[in-house]
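What follows is chain A.
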Amino acid sequence: MQVKETNEFKPKIVAFCCNWCSYAGADLAGTNRLQYPADVKIIRVPCSCRVNPMFILRAFQRGADGVILCGCHPGDCHYTTGNYYTRRRMTLLFSMLDYLGIEKERTRVEWVSAAEGAKFAATMNDFVATVTKLGENKRLEDLRCKAK
Partner candidate 1 sequence: MQKIGVFVCHCGTNIAATVDVKAVAEALKGEPGVVFSTDYQYMCSEAGQNLIKNSIKEYGLTGVVVCSCSPRMHEQTFRKAAQSAGINPYMVEIANIREQCSWIHKDIWSATEKAIILGKAAVAKVQLNAPLTAGESPVVKRALVIGGGIAGIQTALDIAEAGFEVDIVEKQPTIGGKMTQIDKTFPTLDCAACILTPKMVDCAQNEKIKIYSYSEVADVKGFVGNFTVKIKKKARYVDEDKCTGCGICTEKCPVKNVPNEFNMGMDNRRAIYIPFAQAVPKVATIDANYCNMLKNGKCGVCSKFCTVGAIDYKQQDTIVEEKYGAIVVATGFNPIKLDDFDEFAYSQSKDVITSLEFERLTNAAGPTSGTLLRPSDGKHPHTIVFVQCVGSRDTSGCGKTYCSKICCMYTAKHAMLTREKYPDTDVYVFYIDVRTPGKNFDEFYRRAVEEYGVHYIKGMVGKVVPRSDGTLMVQASDLLSNEQLHINADLVVLAAAIEPDKSARSLATMLTASMDTNDFFTEAHPKLRPVESPTAGIFLSGVCQGPKDIPETVSQASAAAAKVIGLLAKDKLTCNPCVAQANELMCNGCSSCEKVCPYGAITYSDKEFRMPDRTTAIRRVASVNEAVCQGCGACTVACPSGAMDLKGFSNSQIMAEVDAICK
Partner candidate 2 sequence: MQKQDKQELILRISGVNARKCMRCGKCSATCPAYDEMEYHPHQFVYMVESGNIEPLLSSDSIYKCLTCFACVERCPRDVQPAKLIEAVRLAVIREQDKNHMKKGDLPELLDEDLPQQAIVSAFRKYTK
């Protein structure tokens, strides 16, 4: 396959999506052919509360420029309470990253229901734009993992 040479910065975005709402929302965005950049790669998890802060740090270590977590709207969790824990955990984690001087805009939590395909696409477009503006992740990088 021909490799296209581009100089523009293409961010690497990892999106953790809960199986019941947000992953279905992402599928709906697909069904409705709503475009968002190919930089976003989705990892399916049963619930947003499955996402360990270690996964997020790992993503940054391995070269991600932004990590977004999508779950059911609070109150609508398939497992009743999972996203409430997510909300607390991620609030504290993001606050800590910010405290360490790491750009807080690189991490985000968004609630996307199975019916919100349009919101999913809009969220991803916005997040990619934000991260692209920030540029490459330098503050939480592991140089050994950078393919150069």
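How were these candidates chosen? In short, all candidates are chains of the complex that A comes from, given by their letters.
One rule holds for everything that comes next: a contact is a pair of C-beta atoms (placed from the backbone, for glycine too) under 8 Å apart; a residue touches a chain by one contact, two chains touch by 3 or more; residues count from 1.
All values derive from a computational prediction rather than experimental measurement.
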Candidate from 1 or 2 that touches chain A, complex-wide: 1
Chain A to candidate 1 touching residues, read off their complex: 1-2, 4, 12, 14, 20-21, 23-24, 26-31, 33-36, 38, 41-47, 49-55, 58-59, 62-64, 72, 75-82, 85, 89, 113-116, 121, 145, 147
